[in-house]
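One protein chain is absent from this view; the other protein chains keep their places.
Let's turn to chain A:
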Amino acid sequence: MTTLNLQLTIREALPGAVRKLDPRELLATPVMLVVEVGAVATTVLSALDPSVMGWSVTVWLWLTVLFGTLAESVAEGRGKAQAASLRALQQETTARRLRADGSEEAVPSTALRTGDLVVVEAGQRIPGDGDVVEGVASVDESAVTGESAPVIRESGGDRSAVTGGTVVLSDRIVVRISSDPGQSFVDRMIALVEGSERQRTPNEIALNVLLSSLTAIFVVVVGSLYFVADYSEAHQSVLVLTALLVCLIPTTIGALLSAIGIAGMDRLVRRNVLAMSGRAVEAAGDVDVLLLDKTGTITHGNRQASELLPLPGVPYDELAEASLLSSLADETPEGRSIVTLVGGSEARTPPGSALVEFSAMTRMSGIDLDGREIRKGAASAVTAWAKRTDPELDGLVQQVSSSGGTPLVVADSGRLLGVIHLKDVVKDGIRERFDEMRAMGIRTVMITGDNAVTAAAIAQEAGVDDFLAEATPEDKLALIRQEQEGGRMVAMCGDGTNDAPALAQADVGVAMNTGTTAAKEAGNMVDLDSDPTKLIDVVEIGKQLLITRGALTTFSVANDVAKYFAILPAMFVVAFPELDVLNVMHLSSPQSAIVSAVVFNALIIVALIPLSLRGVRYRPSSATALLRRNLLVYGLGGLIAPFVGIKLLDLVISLIPGL
């Protein structure tokens, strides 16, 4: 975030921040509530007995509370723009509801209830979430997903879910509505990105408990100090004790805690992943096992030609030419990859040729030209068509299969030429990501419908730790249960209806937006881009969220050491001059020391707002390496920074007249 950007955001967030000063709003963060109570107390005291020091402390205590609410307000503000564009989708439309007798009636979209059937045709907006029960259509979902290319939605199967507010571009579909007004997917998205329905997550609550207990200890410390000081004939005013208390309680993390949580969710939203609960984001950080679908995650969804294997006696060029000709009109990714392999991307289909399209019956495709019939396809289909067998060919087919590839046999007018080796191509860089996962202690398991031989070959190449071959949804569910019984947390992604039980069982279940409504409801996150690789990003975002929280907590607690060195000598140096040796920063006067500590305490919150929104720098590595680095930066940094900061502030503050 640039400085300018932040300034703009702060100006917008300020009214919200002021509203949040309401003590009822602060009940959830006891640390900040204590600061506010302290601010009220010093305001009253300063009004009764005005002094420069009294008002300086008072103003900065109020600013401390305000900076805390401001952080939360800024974090929330970042979701507001996105919410506004989503709200545009919710404008009321007229829906064509089907009566039981099949006739249509026009009703407002807000009147639709779960189970209603509506008709939507090209150019119309889909009035609510639902499943296509009849027909097929292309739908523009760009308003929800940001993806401009239209998607196909059809009845039956795993591509039946439609989202309210999206627009049908062609054809006619009948949709069964699956949500009541106010509970649609878009409603949930708006609530999520605005943070209005934000529920604090388990770890956030736990941290809040610990921070509250630290706060309680310091309240007792400062309270007892009042009496101890009196005993020691070094009476301390409530003003000074309040200043000490606010400096000691963990205000830095207390002020930024909710902003960190909101920003974490926001980082997911920015990557087009919607987490249905904050709990899932935290769980993502804890994941021990990742179940990854082979297709689309580990390999490029489609197989690609990697080599040509001519039969003995067949020149390579002849096989290459036949392969090229048979694939020129083949628009499938496999076909195009063959063209690329033989270097014929400039070639055009010869005139007078007739294309033979692939069909499930023939399991072949090819071309007829000048009396030649060139075919490529599955080995059994092509040999049956050519009415030939060849042990050499069987050998080649076997060789390709056992390496995990798919053999395509090429024949020219009844003569077998050779084999095209189609291979599942592992994505670039995926192996490195799995190595990172391993360093983080996460086990990756590849899920595939392929047979064990193919799966093993790809698993080996991609560098996953394990694989599940010929996986059925039931196998997936069983694997998840088994891992969980061993105490491990499992993340997976899925899209089909039959993935729903596994998605629900997994600790982190990312449903693809293209998937079925059942899958989307079962998972606890939805990826709008429908990119299964996102699962890895989700884990990293979860970890970054937790690290940010931990780093700022450590920083906040470490800060206290320096504040003692500033405030304690300032409080007691009059009664016990020997305590001046503790004034290691050589602060100019007791008053200046106390005000400097309070100002530092407030300013550090503002200084850390960008970090809390952005999250601390995170690079996947082992726990030990992460701990060492973060301890060095935030632990040691937290010890040293306030010594420097308070000293610098003192140089300025000591110039204030009358302090």
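One rule holds for everything that comes next: a contact is a pair of C-beta atoms (placed from the backbone, for glycine too) under 8 Å apart; a residue touches a chain by one contact, two chains touch by 3 or more; residues count from 1.
By our rule, contacts and distances are computed from a predicted model.
The unshown chain of the complex is recorded in UniProt as "Potassium-transporting ATPase potassium-binding subunit", chosen from "ABC transporter permease subunit", "Potassium-transporting ATPase potassium-binding subunit", "N-methylhydantoinase A" or "TonB-dependent receptor". Within the set A:Leu582, A:Leu603 or A:Ile640, the residue that contacts the chain not displayed is A:Leu582. Of A:Leu112, A:Leu248, A:Ala275 or A:Leu477, it is A:Leu248 that touches the chain left out of the display.
Within the complete assembly, A:Pro202 is the residue of A:Pro202, A:Gly343, A:Gly395 or A:Gly414 that touches the hidden chain.
Between the chain not shown and the residues A:Leu21, A:Ala83, A:Leu631 or A:Leu659, the one that touches is A:Leu631.
Across the entire complex, the residue among A:Ala41, A:Ala191, A:Ala234 or A:Ala478 in touch with the chain not shown is A:Ala234.
Where chain A meets the omitted chain, the residues involved are 202-203, 205-207, 209-210, 212-213, 216-218, 220-232, 234, 248, 282, 285-286, 288, 438-442, 486-489, 542-544, 546-547, 549-551, 553-554, 557-558, 560-561, 564, 568, 572, 576, 578-579, 581-582, 618, 622-624, 626-628, 630-631, 634-635.
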